[in-house]
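Quick one: the structure is below, questions incoming.
Here's a slice of the assembly, chains where they normally sit.
So that you can tell them apart, the chains are marked A and B in the order they are listed, and the count of residues begins at 1 in each.
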Amino acid sequence: MSDQALVLAASAIGAGLAMIAGIGAGIGQGFAAGKGAEAVGKQPDAQGLIVRTMLLGAAVAETTGIYGLVVALILLFANPLLGLLG
Amino acid sequence: MSDQALVLAASAIGAGLAMIAGIGAGIGQGFAAGKGAEAVGKQPDAQGLIVRTMLLGAAVAETTGIYGLVVALILLFANPLLGLLG
């Protein structure tokens, strides 16, 4: 087992773990979708404003899922740890 | 145990871990489905708008689950870590 193989193997596991952050955005944005659908049912006239607010909030909720994706992609495609091997 | 085997084994585990992100979309979209059904029951006339808002929000909630799928498929079918082995 070489040093490189060990670091790369751990990077594969780390990338998978980082994606778990996506759970949060999925739950939160789904809640926003449900409340948005409910609000549109009650005030169809305000649909434009409701959907815009829902999507603005959902975009904020997406950020931490994207952080996880970025860390996973760094581990997969631009692994900085390999360069630190002596 | 060769270097390649270690990296590939870890990639299999990483791919499985990445799929766990799907928990979020499942919970969130199910919440949206429930709230959508409830809203349709109260305002059947607004069904079109309600369902459209529900599906728009659900599509946003799907994204982080798809990120996880993409990372898993990269690990399985286009593993960039193997090429980094010395």
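Methods note: a residue touches a chain if its C-beta (ideal position, glycine included) is under 8 Å from a C-beta of that chain, and two chains touch if they have at least 3 such contacts.
These numbers were taken from a predicted model, which means no experiment stands behind them.
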Full complex copy number, with 2 in place? 5
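We take it that only the chains that are shown with their structure count from here on.
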Centre distance in Å when chain A and chain B are each reduced to the mean of their C-alpha atoms: 10
Footprint of chain A on chain B - complex, ascending: 1, 3-4, 6-7, 9-11, 13-18, 20-36, 38-40, 42-43, 46, 49-51, 53-54, 56-58, 60-65, 67-68, 71-72, 74-75, 79-81, 84-86
